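Before anything else, here's the structure in question.
A single protein chain has been removed from this complex, and every other one stays in its place.
Letters A, B, C, D and E mark the chains in the order given here, with residues in each chain numbered from 1 onward.
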Amino acid sequence: MSGFDSLLIPAVLFFALGVFAQLIKSDLKFPEGMGKGISLYLLMAIGLKGGAELAKADFGLAFQAIFWAFLMGLVIPLIGYALLRFRDRIDPFNAAAITAHYGSVSAATFLTAIAFLETSGIAHESYPIIMMVIMESPAIIVGLVLAMLARKKIAASKPKVAGQEAPGLDTGALLKEAFTNGSVILLMGAMVVGALASPDAMAKVYPFSNEIFMGVLCLFLLDMGIEAAKRIKSFKSAGPTLVAFGIIMPLIGGTIGVFVGITLLDLSVGGAMLVAILGSSASYIAVPPAMRYGVPEANPSFYLTLTLGVTFPFNVVIGIPMFYQMASWYSGV
Amino acid sequence: MSGFDSLLIPAVLFFALGVFAQLIKSDLKFPEGMGKGISLYLLMAIGLKGGAELAKADFGLAFQAIFWAFLMGLVIPLIGYALLRFRDRIDPFNAAAITAHYGSVSAATFLTAIAFLETSGIAHESYPIIMMVIMESPAIIVGLVLAMLARKKIAASKPKVAGQEAPGLDTGALLKEAFTNGSVILLMGAMVVGALASPDAMAKVYPFSNEIFMGVLCLFLLDMGIEAAKRIKSFKSAGPTLVAFGIIMPLIGGTIGVFVGITLLDLSVGGAMLVAILGSSASYIAVPPAMRYGVPEANPSFYLTLTLGVTFPFNVVIGIPMFYQMASWYSGV
Amino acid sequence: MSGFDSLLIPAVLFFALGVFAQLIKSDLKFPEGMGKGISLYLLMAIGLKGGAELAKADFGLAFQAIFWAFLMGLVIPLIGYALLRFRDRIDPFNAAAITAHYGSVSAATFLTAIAFLETSGIAHESYPIIMMVIMESPAIIVGLVLAMLARKKIAASKPKVAGQEAPGLDTGALLKEAFTNGSVILLMGAMVVGALASPDAMAKVYPFSNEIFMGVLCLFLLDMGIEAAKRIKSFKSAGPTLVAFGIIMPLIGGTIGVFVGITLLDLSVGGAMLVAILGSSASYIAVPPAMRYGVPEANPSFYLTLTLGVTFPFNVVIGIPMFYQMASWYSGV
Amino acid sequence: MSVVTHSEKVVQIITSSSLELKLIDTLEDIGIYGYTIFNVRGNGDSGLQDSHIEGDTNILIMIVLSSESYEAVMAALSKYKKKGHHLMAFSVNTEVLS
Amino acid sequence: MSVVTHSEKVVQIITSSSLELKLIDTLEDIGIYGYTIFNVRGNGDSGLQDSHIEGDTNILIMIVLSSESYEAVMAALSKYKKKGHHLMAFSVNTEVLS
Partner (left out) sequence: MSVVTHSEKVVQIITSSSLELKLIDTLEDIGIYGYTIFNVRGNGDSGLQDSHIEGDTNILIMIVLSSESYEAVMAALSKYKKKGHHLMAFSVNTEVLS
């Protein structure tokens, strides 16, 4: 499958339709709640599928996948932070909040990548699904810790005011933010259900969770296309540095993912491409609410413009076929 | 199937996931309207299924089922009222409003019971479906009448004020409340459609109404798990008497149901268990709005805490396997 | 299939159920957004289907179908305008706004007609689907132009006030209103996706877009039945002239459609009936927002009462079987 | 050019959606046909109203009205309250664009 | 410590969702970029607005603004009304937390 063909996947075409509708200022829009509802469905479905397959997976490999996923979730946001803080271009709070999104993942991008593979008839392992679940959280912690360190530094540089307490590092709250996030719980929970339930019982759920999946994904990407295009207006206020970051960072994350997938986990080209997408994609579901509350000093407009308006379209249109090529080139297949 | 296995039904597992998510204070939540929409779908689907099967059912048996369902709907709330009014523990208005919920049924519990049977490969008759439709309404009437009697008694014990009319019993309004309820109309209407439409036409509707049914039920129980757990906070204000009632009453109703199912209707163990669930479950969809308007003196917080927070989880987790055991023990199979 | 049988199609029965529920003042209602969401799904599904079939269609015939559809979209609203302006019964603004709805189409009516044909096993061509897409827009332009002409005439008859500009004809805005409408874009876009995507890729989308389609349509018609019945209250304020128009106009439009389908396009009886429905049905999705903004002088209550409260039920219950009979009688089959 | 406005009152009523049809009937009996309804959630003496099922859904009805209609509406709402219905009604003075 | 507030106005506009994109453009032309939108239902001269289809859906736009912007917004809304658009706009004085 050539790069161009990948754009003819229905899900990607619907994404393009959404962008197009918004650009010509059509009044096409989804009713409130519909996007959120579809998103719950997709997380449930992918979780069930992953759980059922992982029940029969190799424990050692699964453990390795989890380990590397966790590490990617810690390392990628640190790289991003270093880039953003280069010569103090972006203030520490915005840098911390933004980079946390890139350490986490976008389920919609991941699912589009799966649609790409399945439409092209390319095999892939199921370990990347559990990696996706794992990678939702660590970056949130990294982001919150980076912001806390910045807060401490600022507090230290100011004269102490009587009665005012120094900002502390509340580990419990930190972990709660990172692991009780709705999409983490739903994904993880659905995986457990998929692993525990009997194959017979699962067979009754599949028409809902498997068969109509691709069609629902199309509808979701249409909505996301509209939402992505709405953010394009905000490019100007975000500025060229951030927009550039929104394209450079997925290249770095995706390259790391190809390396992890091929060399460290010994996955097939399809599987490695999925890991690359985990590395390159930026969360816009789980992380924004956590950063809103945890790093109130940052501007929410920046992170949604970047993740939804820049990186998501980049990955859907360019990243997926590109990382597939990169993985097959790197693996020498 | 042992009692424990029944907990491994996907629908029940998703219910548990919802409860768990809420207990750890996750922000997992359904968008507004999604739960109501799914609930409409489930009523439509079960109605269509019931209608199609009842079109070929035995008229005599169907009539008997309707008769006993109606009687259960009248008797169970009277038993509940007697229990609640025992030594004047609960005031008459709250007692009337609460007991009406127990005379009616919870479609979600009923559907989970069907999921239990189908997953376990246990056969069941379709008469309980029509019984469910019948049982939605009579208890509403009982509740409204009990409240009116209490109102009359109070009015009689007070000196008459000139110009103030005594509260009357408006039979028309009563019946309207009981039979025009949205879920009654949808269930009953879908049954009629299912019975009238040709099998060919129904076959085109089945992928929607039958095949994806179990999956949608999972999503619904996830939402209901979240909602049930939210009510646990209110246990304290409801008090131990009411919480105990929320567990004792389903035991009574379920036992009556087993007797009706096995002895009076001569159903299989599967069918009798479904009748038991009709007896034991408490409505939280059709009855609350009717009681809100018809018995404004009662505290709505009590009935939702009981039906959604106590009885629903009790039935889903304990009641379903227990009444199945009870039915097979009682029938001697 | 006799006329009466056609009423036993599940979709039509659910429509009747919705009307019934509303007439007995049941509180059955759909959560906000659900109707809009289902409507998006239906447009997407019919677009995909049409696109996939048109990819293999005859180019010449498709072009003819488009041409006649466009012409119908221009001519029908002009006939309607002439009728409404007869002896100045309806003021020009309301006449322009109302007639625009009749030149456009109702996707729900069209889909019910397809359900009628498929349930009865009657074949039909796929050209009417592309005709539906084409016919959404021209009538909007006709309505806006008629209103502008009326506005000019009124302005000309008044003495010129200094500094007040005469109302102009903004062609760009006109075309934008007509062609960027959300449902036009979604239908057209989904057709393009259906035509571009590979059959393999489409096969993965079909369980969602094809198999559950008829069931979803039932749910939608239930909602539309409720909404249609709600408008009946407004008959009095609309007045007998308008209500009569709501029945006469579809008869004219449908007859034109039969002629176009059989004689000009040489379609089968099933196909011609679909063209008749395009002619007879009145839009209540795409056109109302356009008229709201473009012809603010008209009363929105009139057009929704007519299209949703009069013409939609008329077509679903009477028009579909009638135009089918008319087409087979006219074609002599 | 200064903007022309006139003084009216905004009455807002928060209650259970179960009362919607009845309250609307009551308003229409008084002659009020203009109103706006919001779907809301809430908390109060009747417990959590989470808008997930019909029985726990709240609405807010907003009515912009003249001082004359104000008395009639409030009196009608008072009757509901006396029967035990849970509803919170409050009003604010407003300037309406003429 | 007493709470610090400043006086502003809350303008609320109820109209059809079909006008949303245009009204927002108008507001942005005046220089207003802060506003909140509610999806609502309603009834009035234009008939039942039940929010089930695009054409019968209402919105309420709430704008907290200074007395200076107030005049500009109301004047712009006046123009819409003069063209025949159905919109109800009203304002209330408020204390905003600084």
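Here is the rule we use: a residue touches a chain if its C-beta (ideal position, glycine included) is under 8 Å from a C-beta of that chain, and two chains touch if they have at least 3 such contacts.
Owing to the predicted nature of the structure, the values given are computational and were not obtained by experimental measurement.
Within the whole complex, touches from the chain that is not shown fall on A, B, D, E. Where chain E meets the omitted chain, the residues involved are 1-5, 8, 10, 24, 33-39, 64, 92-97. Those residues of chain D that touch the chain absent from the view are 14, 38, 40-45, 58, 60, 71, 74-75, 77-78, 81, 88-92. The chain not displayed touches chain A at residues 30, 32, 35-36, 39, 182, 223, 227, 230-231, 233-234, 237, 284-285, 287-293, 296-297, 299-301, 304-305, 308.
Criterion: only the chains that are shown with their structure count from here on.
Looking at chain B and chain E, the chains in contact with each of them are A, C, D. In terms of the stated touch criterion, the partners common to chain D and chain E are C, listed by label. At the interface between chain A and chain B, under half of the residue numbers involved are used by both copies, so each side presents largely different positions. Annotation: A-C is the more contact-rich of the chain pairs C-E and A-C, by number of C-beta pairs in contact. Distance between chain A and chain C, defined via averaged C-alpha coordinates, is recorded as 41 Å. Chain B and chain D have centres, each the mean of its CA atoms, that are 32 Å apart.
For this pair, chain A with chain E, the centres built from the Cα atoms lie 37 Å apart.
Within chain B, contacts with two or more other chains are made by residues 30, 32-34, 36, 182, 207, 211-212, 289. Taken residue by residue, chain E touches two or more other chains at 18, 39, 41, 45, 54, whereas all remaining positions touch fewer.
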